[in-house]
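Incomplete set of chains, arranged as in the complex.
Note that the chains are named A, B, C and D in the order they appear, and that numbering of residues resets to 1 at the start of each chain.
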Amino acid sequence: MNVLELKDFRAYYGSKRVINNLNMAIKKNKITAIIGPSGCGKSTLLMSLNTMLEEAEGRTEGQILFNGKDVHSISKEEVRRRIGIVFQKPTPFPFSIYKNLTYAPIYYGVKDKKRLDGIVVEKLKISGLYEEVKDEIHGSALKLSGGQQQRLCIARALTVEPDVLLLDEPCSALDVKNTANIEKMLMNLVQDYTIVIVTHNLSQAKRISDYTAFMLDGELIEYDETHRIFTSPQDNRTKEYIEGIYG
Amino acid sequence: ADVQTNSNKENETNNEFKAEMTFNGSSTLAPVITAIATEFIEENTTWDKVDSSFPDKYISIYVSAGGSGAGVKAVIEGTADFGMLAREVKSEELEKIGDAKVYKLGVDALTISINPENPLAQLRDNLTTEEVKKIFAGEYKYWDELDSSLPHREIVVVIRDLSGGAHEVFQKSVMGDTQIRPDAIQSPSMGALVTKIIENKDAIGYASYGMVNQNKGKLMPLKVDGVEPTEQTIVDGSYKISRPLIVVKRGELTAPQKAFMDVVMSEKGAEVIEEMGFVPVK
Amino acid sequence: MMKRIKSVMFALWICLSFILTIASGSFVILYIFIKGFKSVDLEFLLSNPGGIPIGTEGGVFPAIIGSILLMLIAIVFASILAIATAVYIVFYCRSQRLENIADAIIQCMAGVPSIVLGLFGYSVMVVTFNMGRSLLSAGLTLGLMIFPFIQVRVEKAFQEFSRSAINASYSLGVSKVYTIFKLVLPQCRRDIVSSITLAGGFAMGAAAPIMLTGAVIFAPVPKSLSSPVMALPLHLYILANEGISMEKAYATALVLIALLIIINIFAMTLTLWRKEVKR
Amino acid sequence: MKTAFDKVSVFLVKVLTLFSLLLLSFIIIFIFKEGYTFFKEVPILKFITGTTWNPTGDPKKLSIFNIILGTLYVSIVAIVIALPIGIGCALLLSGYVKERPRLIIRGFIDIIAGIPSVIFGFIGLMVLVKFFEKAFGFASGESVLAGGILLAIMVLPYIISTCDETMDKLYRAYSPVAQAMGISKIYILRTIVLPQSLRGIAAAAVLAFGRAMGETMAVMMVIGNAPIMPKLLGKCQTIPSLIALEMGMAEVGSLHYHALFAAGFVLMAILLILNIALYYVKRSLDR
């Protein structure tokens, strides 16, 4: 089933077009990886999906369907709540871990202390952080390591119970161990969520994703099951990129 | 002590012609000197026009005001050639100046003035010294304390700040040892004081006689102990709160300074003084 | 519900604050413009003040020139010292301690009220150094006043200048002085010029420091550095405070504000331009 | 390869820096020294706790308690008015105004910051003071409140600029993540930006307070300059306006003259204490 669908999609910054006529459907409960060289429009695409592009002074044309409905027919808040996004640089709020995770639930009206506690523990467990931080849940989130911060941000994105989780190079600032942790976590999450991940680490895409999309210069060159993209790409440019100079 | 090496002492020693002179002091007198000076400059432009023995340098006369106290101070410290005062020079001041020359240009009086719209104006035109004293000392805080038929409104006392000559004159001739109420509004110049009275119906203050004449109708000067401040009463001394308008100078006048001071002391100077509402010395 | 009320109150607060800010600022400027507009003409700008008492008639020409001259002296004096100090602190000072001391002194100086500087200027320059009340004494006093303003801003501009570009220059074997003159200064020029102009406006509008050090009731356009001068802010103060002529006071205020706005807009276009280029 | 030009430039920079720093130190020491001379004759405690100021009386009474209070009072009124407005305005600017209009608004705010104090005083005299007399029937409109309102307008730009700097950074850092969870701008401003900018706000308040306390001309024209115990609707005197009014007459070297320097020195000391307090507040917030 398709959770998100893009039809004739174009994105602009001012008058500069950075995504051109893109058609693509994202499958439910799968991990979709988006790869492509720097500047090809991956982040722009991701941000368009939950209407965050507007905040970056961008503009879109064409259709984005979310569960079959045009996202512009749904309120911005609703779209963003149901399609979470995590950016490359981990940005926990300058609060305690606890407050980071209750921030959005409180906004959405959860008041009961027990329920809030429950959410915090649950999301920390999902993100594999619980054991590591359980004793300092009220300590500042800024004191966590980069990898822990990133996992916290993912946990935080989950506190609003989204259907889809978009990740923009979530591991590029992290070391091997943290990256492995996050990959493990994503592979668990995919049972309940739909995940779209932008990565420039091809082996990561290969390891964790079910589908892979290759973009070049604002166009979707190829989109298929991951193993096919990596073993028998149809387009020459995909092939070149994958065998590319980067190992 | 170094301070005392003032500019005109140097002047005398190196005997160079100094085309500039500076006045500082009384805000009452400053407009008078400025008026005479601008006219003097306009007429002559260069010194050789004043006296053919002078070089043809441009005439520059600078006037600044900061109150009589500032005038004395400037002469003592040598930062101005002339000090302007609207009060007597105190003996200790004369001592500090040393070789002081004093020129009296005219007389001014401090009139006890109120706003013409003040109900008091309809009621009476006279206050006794005692009443004036009580008003300024703050014993009377509301107008109805002065006269019960007046409204119960606060009396707004306006005075000059300490550096003004008026402050000392008034203290000496009216208040004696009594202190003026400390919450009186201190105006930084006579102009400001008068403006305040013109604009505030409950205000009372010691407006300069000259200023009253310049603002005829906008201020109402009261009689004090039955004596109305007029040219006559001021000159003959029957109006008590009067003060001299003085220019002081350390040492002898240089030739150009003398040339200018001659004009100030002349009939023409007297005219300007009169025009500004003061009483020139005859 | 509470959330809604809080949000609405909050929104109300920030909107109101914004409106009040803009309104109070515009009021000051517009009030002066409207009240002063009809009395300002070419003649007012180009003639000497006149009338008895002085200022009731005529114009403010010597005061305009006086103010501009005061500003020039202040910015020349202050900016040479301030830029040199900033260069030293950013590029040459190796001791953190010295840097802290310099910082403390400059901060302390920035906190000295301008009137106290006037007092200083009077007793040191006018009296002790026998410079008299003059254009020079007053200009230098103003210079002291704006020194910290310029220094802090220029130092910030240097500090923000790309460290990697400087290192790239050093790694070409190029000397520090060459790097500063050819790379850093030209690139920070706009920041420097804009802080100097703003400081100049600041100096031009200040009345307190010049009251004792050089401004007088009337003086023609000064002929030398040792002449006393007229200045717009003090002229305005005298006209307004002594009730000499409110009409002329508004006009003088208008001239002063207009000059300052021109200066500000000049500085602003420089910054805007710079932002544009940086992109 | 060091050229002669290099050497001369380095030398000049060093000499000029040395000169500037010495000059500034000299000024600060000079003010301190002139004040100190006074404190040798009148104990500092008496100077700041006594209430009578009468430099021409006999004996001279030179104590400035009322005047210190007046200075603080006017400035506090100004801050109390300006701070909430400034913070609100800065919040709006950082959350709702795009880059370009923002530059223009900040330019406008810079212009307000650049309006000379005399012009504010003039407007205060012509508008505020008269307004108080007419609208509220005050005996005289000269008052702490008039001075406070005037100063509030004058320090508002400083508060806005300082707050905006901090708030803008916070907003830029956290709004994308928060907005990505569907949270509204208002809520972000209220729950993240405002509480996290406390340090910036404290700095702004101290900066503005310093400005307000040092302001001369505008204040002098609207507070009535009476050295009495200040009341909100009554007249008062501030240290800068005291100095401005009396420095003209106080002979260099006289007790009165030293007393004025001493007053200036007290003002600087208050500022210094405030800044040190700010430093510690900031440090404790860092923890």
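One rule holds for everything that comes next: a residue touches a chain if its C-beta (ideal position, glycine included) is under 8 Å from a C-beta of that chain, and two chains touch if they have at least 3 such contacts.
Keep in mind the model is a prediction, meaning the values are calculated, not measured.
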| item | value |
| --- | --- |
| Chain copy counts across the complete structure file, not just the copies drawn | A x2, B x1, C x1, D x1 |
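Throughout what follows, only the chains that are shown with their structure count from here on.
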| item | value |
| --- | --- |
| Set of chains whose contacts include both chain D and chain B | C |
| Selected pair, greater C-beta contact count between A-D and C-D | C-D |
| Averaged-CA centre spacing for the pair chain D and chain C, given as whole angstrom | 16 |
| Separation of chain A from chain B, taking each centre as the mean of its C-alpha atoms, in whole Å | 82 |
| CA centroid of chain A to CA centroid of chain D, Å | 49 |
| Of all residues in chain A, the ones touching two or more other chains | 107 |
| In chain D, residues with contacts to at least two other chains | 184, 187, 244, 248, 252 |
| In contact (per the touch rule at the top): chain pairs | A-D, B-C, B-D, C-D |
| For the chain C and chain D complex, residues of the former touching the latter | 3, 6-7, 10-11, 13-18, 20-22, 24-25, 28-29, 31-32, 80-82, 84-85, 87-89, 92, 102, 105-109, 111-120, 122-124, 127, 144, 147, 151, 173, 175-178, 181, 198, 201-202, 204-208, 211-212, 233-234, 236-237, 240-241, 246, 249, 253, 256-257, 260-261, 263-265, 267-268, 271-272, 275 |
| Residues on chain D engaged by chain B in the complex (per definition of touch) | 52, 54-57, 130, 133, 139-140, 142, 220, 224-228, 234-235, 237, 244-246, 248-253 |
| Chain A-facing residues of chain D, complex | 98, 173-184, 187, 191-192, 196 |
